[in-house]
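The structure follows.
The complex appears here without one of its protein chains, the remainder shown in place.
Here is chain A:
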């Protein structure tokens, strides 16, 4: 196997390790649009990173974090409905990112690689960064797992039962921001949400507990990485979109299976 393919697979696996459980929370908490908004703001992070010449991964993570904080703040003001708010932020940040990027004259900034990912060009340094970030996010999720699930079931109930709702919710948003910083390389900002939602939706059909669903979502994500990279290697298709198509195929296959723990009796 060529080195670049091995690196790509390793990088993809690091990312899908966290997109599995985070994707589950995205569908359980109906945060798909939130994920989209964060991802779009990542491009703004890239542009600013270039402008200020700081590490791009760091810039993206910071950009997402700032946006997440702004969102939490605006949500508490309750001036606009959350989905309107997300729509405004999502598209404004994406547009601003594109405009700034176009004005960076001597920057050899390749917009398409950020929009659609560039998995086949990851270096060993990238893989190490991804592994570290993914390790941090996974340990955060594991440490707070029960509280995260309780929060997802009912926030007030969680708080009455002693969960620090604000802190746990912030950790979840932080994890999302970190995840986007590393997932951008794999599928690009446009398709990150797909990598979150589709494997989780497929996993739902074969899982009887939240934990199994999170693990299955990661496994499905890894399968899609292999499928997408395979297609890219043999047929020269773009890697990011091929991976997303891989998740779609897995989802369609799970449709033939009866859902575990659902209205089967009805």
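Everything below uses one rule, namely that contacts are C-beta pairs under 8 Å (C-beta built on N, C-alpha and C of every residue); 3 or more make two chains touch, one makes a residue touch a chain; residues count from 1.
Definition applied: contacts and distances are computed from a predicted model.
K.L.:
I notice the complex is incomplete. Of the names "Zinc import ATP-binding protein ZnuC", "Vitamin K epoxide reductase domain-containing protein", "3-oxoacid CoA-transferase subunit B" or "Energy-coupling factor transporter ATPase", which is the UniProt protein name for the chain that's not shown?
P.N.:
Options "Zinc import ATP-binding protein ZnuC", "Vitamin K epoxide reductase domain-containing protein", "3-oxoacid CoA-transferase subunit B" or "Energy-coupling factor transporter ATPase" considered; the missing chain's recorded name is "Zinc import ATP-binding protein ZnuC".
K.L.:
One chain is left out of this view; which of A:19, A:47, A:93 or A:150 touches it in the full complex?
P.N.:
Only one listed residue reaches the unshown chain, and that is A:150.
K.L.:
Write down which of A:210, A:228 or A:246 is the residue touching the left-out chain.
P.N.:
A:210
K.L.:
Identify the residue among A:61, A:115, A:200 or A:225 that touches the chain left out of the display.
P.N.:
Of these options, the touching residue for the absent chain is A:200.
K.L.:
Which positions on chain A touch the chain that was left off?
P.N.:
Residues 27-30, 78, 146, 149-150, 152-154, 156-157, 159-161, 200-201, 204, 207-210, 212-213, 260-263, 265-266 of chain A touch the chain that is not shown.
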